[in-house]
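Taking it in order: structure first as structure tokens, then the write-up.
Only one protein chain is missing from this complex, and each of the others stays in its spot.
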Amino acid sequence: MDLKVSDLGCRRGEDLILSGVSFGVKAGRALILRGPNGSGKTTLLRNLVGLSRRPSGAVNASTDLMAYAAHADGIKSQLTVEENLRFWAQVFGTNDIDAAVEHFSLEPLLRRHAQHLSAGQKRRLGLSRLLLTGRPIWMLDEPTVSLDVENVKIFAEMIENHLATGGIAVIATHVDLGLKNADILEISQFRPRHDEQQNPFLDGAFS
Amino acid sequence: MDLKVSDLGCRRGEDLILSGVSFGVKAGRALILRGPNGSGKTTLLRNLVGLSRRPSGAVNASTDLMAYAAHADGIKSQLTVEENLRFWAQVFGTNDIDAAVEHFSLEPLLRRHAQHLSAGQKRRLGLSRLLLTGRPIWMLDEPTVSLDVENVKIFAEMIENHLATGGIAVIATHVDLGLKNADILEISQFRPRHDEQQNPFLDGAFS
Amino acid sequence: MRALLTRDLALALRSGGGFGLSLAFFLIVTMFVPFGVGPSSATLSLIAPGILWIGALLACLLSLDRIFQLDYEDGTLDLLVTSPLPMEGVVAMKALAHWLTTGLPLTLAAPLFGFLLNLPSGGYLWIFLSLLVGTPALSFLGAFGAAITVGLKRGGLLLSLLVLPLYIPTLIFGTQTVVLAAKGLDNQTAFMMLAALSLLTFALIPFAAAFAVRVNLR
Amino acid sequence: MRALLTRDLALALRSGGGFGLSLAFFLIVTMFVPFGVGPSSATLSLIAPGILWIGALLACLLSLDRIFQLDYEDGTLDLLVTSPLPMEGVVAMKALAHWLTTGLPLTLAAPLFGFLLNLPSGGYLWIFLSLLVGTPALSFLGAFGAAITVGLKRGGLLLSLLVLPLYIPTLIFGTQTVVLAAKGLDNQTAFMMLAALSLLTFALIPFAAAFAVRVNLR
Partner (left out) sequence: MSLWEYANPVRFMRLSDRVLPAVSVLAVVGLAIGLVWGFFFTPDDYKQGATVKIIFLHVPSAMMAINIWGMMLVTSLVWLVRRHHVSALAAKAAAPIGLTMTLIALFTGAIWGEPMWGTYWAWDPRLTSFMILFVFYLGYIALWAAIEDPDTAGDLTSILCLVGSVFALLSRYAVNFWSQGLHQGASLSLDKAQHVDNAFYIPLLFSIAGFILLFVALVLLRTRTEIRLRRISALLTRERQA
């Protein structure tokens, strides 16, 4: 299945942040979103996974096919690593956490409360959650934050595996992941023109 | 003024995470802390700035000379960028925020509520706070997270300036900042040996 | 869905928010009333049903902002919205978990506290029954309020302000059930109204609250 | 130090936690009492001082966990501890800000609410004075409780459990001041005790709370 986005507009509050966003990603490929701070990468991803209103444009894939990983990991600090994983496995109906545990070598941390993890360990836990969703389209927002070099490699491997099984990944990131099947999309090109703001209160007649 | 640390031991909860940490940083130089995820960089920094008990060892500088910037930025989302900066300027008794605003080009964001900043914009705000402290020793924990390439450069410049005025910076990071006056300290070498745990509940005689 | 319920219960129990705490809070509020109004047992027995209900309601209120707030802050709510669970179900489960950790223990303990306040003897059965039927409505209405205020920092007082007016009918029918019973009068109508109110709440609130959560996230 | 106070006030005002809200909560609680205990004005006037004090106390309680919790979560507290401000001063300023946004408006409005509850005429002056002298102690004690529970998620109910017992003497001397005055009796001792209690609290609590904050951060 391919992902096709055409002429999407994205808002944050009342501001139109992006407009005319159009791109396509083939099954088995990744798309890297590039753009300076504040250019709208997070906004776009939230829009794609259905966390915000979609004022205009079309996305051909249902949000049921997408898994989202954000700045905030959604990890419960009072639960152990294992309980955190099991919870999400149950929510997504894929009751097997072994693959996730293995990929990021979480084995020694399983019994630890998430509270007592370091920043990078938390992030590993958050990313391994993706493997539990069983969904084909991954939307990732700066996934490698806090990861050390070793774990960035492991993460890139995870992406490659996912792509190899026909999955899709859209990744907003400032670092180079060294992915083979990846295209790059520069997001600043979609900055809306001045006159596109489309706010009903901006229409004429105000003199 | 130089920073000298000798034979420091760092705990997190009941665990001894690091032991025998010794290093020195000359005025005008930076020290980069390297080490895989979970090796104890955050722990060491928190210990140095006086946020945790110090079970053993000595640091020659008072915590009053240190400024700390952590994973969490301490930004109030309901205040504007300007109000956030002014607050810290007042706390540290340096009532001038212009240098900070200028360095990270925060001018256009000044009136924006911090809530409405992107991840990278927030981080810029958090880092510019360092310029307000007026303190010579900076302790930075993964400062470049979420910054784009451009801003990483600006950040590195800020560090260089600080060092040029005789300041010191200790930086835990996974990325290469390209600093000239920097030494690297690999932190995994301070992992405590098995028998160093020094827990009174571990003494023999329990039969 | 079951996973969500067990997780919420586990979280409540793990971090000082378990069954015991709401009870202890209830106990203290009941204790404060005599401090305020004086120890005379005639006065106390007069106001006992009302105080017990208000105490239960406040104990409920104090734990409301935990229903969604923490999940919002650490990003769990974002992930739940994009998960296969229907948001209405999520809301219902969270309200249920809230009831199990606050409303239920309060209901079980209320007769005992009634004792401390000299509740007239006809009231014991009915304070139990009225709370049993009424407190779930408090949890559901509370979940609605929590959903509306989830995006706000320091939403606690605002939440109370929104929710308390919604609690008024439940409070009135609840106390009337007990007061009438304590006087030996017929309390059928009041009790039936209370039950009807709860059912109505179960049916409507999950949809309203789910809508509010979605609006707050975008 | 002043900066901290103005910042805390600004934060309280910006995000639905301002002066008005605690008043509204107070109003609703006072309104609930007639619903709970029945509208007879004799009963109401009997229990009015107690209800007003309990209402003020609960309004205070509901906003307590905001004293440190948000600053803890976004890292501000770490930065404050490493800043030149003494932690004891920080605690005192935060308690003061809390009082200005909750205790003070309640004090000013209490005589008005006393009216709704048929407070006997001798009581109006004294409900005002007793709250004016007593509510600062509530804020300071609350800051202590908030400091102890700052590291815990969902500490809200635990916080109440820790703080409410500490409120007992204030509540008793506060209500006695009003009750005695309403009956036309001598309330000197009660009022002096209340004032002494507040002074004691100001002197002791900042140190205890600062200690607790530091412990919680490490």
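Chains: A, B, C and D, in written order; residue numbering restarts at 1 for each.
As a convention for this text, a residue touches a chain if its C-beta (ideal position, glycine included) is under 8 Å from a C-beta of that chain, and two chains touch if they have at least 3 such contacts.
Here the structure is a predicted model, which means the values were calculated and not measured.
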| item | value |
| --- | --- |
| Touching residue (missing chain; options D:I54, D:L161 or D:A182) | D:L161 |
| Contacting the left-out chain in the complete assembly, out of D:V29, D:I47, D:M93 or D:A190 | D:A190 |
| Residue ranges of chain B at the interface with the undisplayed chain | 13-15, 192, 194, 197, 199-206 |
| For chain D, residues in touch with the removed chain | 144, 148-149, 151-152, 155, 158, 161-162, 164-166, 168-169, 172-173, 176, 189-190, 193, 197, 200, 204-205, 208, 211-212, 215-216, 218 |
| Chain C residues that touch the omitted chain in the full complex | 15-16, 20-21, 24, 27-28, 31, 34-35, 38-39, 41, 44, 115-116, 118 |
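Keep in mind that, in the parts below, only the chains that are shown with their structure count from here on.
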| item | value |
| --- | --- |
| Path length in the contact graph (chain C to chain D, fewest steps) | 1 |
| Chain centre separation in whole Å, for chain B relative to chain A (CA means) | 28 |
| Averaged-CA centre spacing for the pair chain C and chain A, given as whole angstrom | 37 |
| Where chain A and chain D are represented by their mean Cα positions, the distance between them in whole Å | 45 |
| For chain C, residues that touch 2 or more chains besides their own | 11, 15, 73, 153 |
| Shared-contact residues (touching 2 or more other chains) in chain B | 71, 77-78 |
| Footprint of chain B on chain A - complex, ascending | 12-13, 35-38, 42, 71, 116-121, 123-124, 142, 145-151, 174-175 |
| Touch list for chain B against partner chain D, complex | 46, 49-53, 63-64, 66-68, 70-79, 83, 86-88, 90-93 |
| Of all residues in chain D, those that touch chain C in their complex | 11-12, 15-17, 21-22, 24-25, 28-29, 32-33, 35-38, 43, 46-47, 49-51, 53-54, 57-59, 61-63, 65-66, 70, 73, 149, 152-158, 160-161, 164-165, 168, 171-172, 175, 179 |
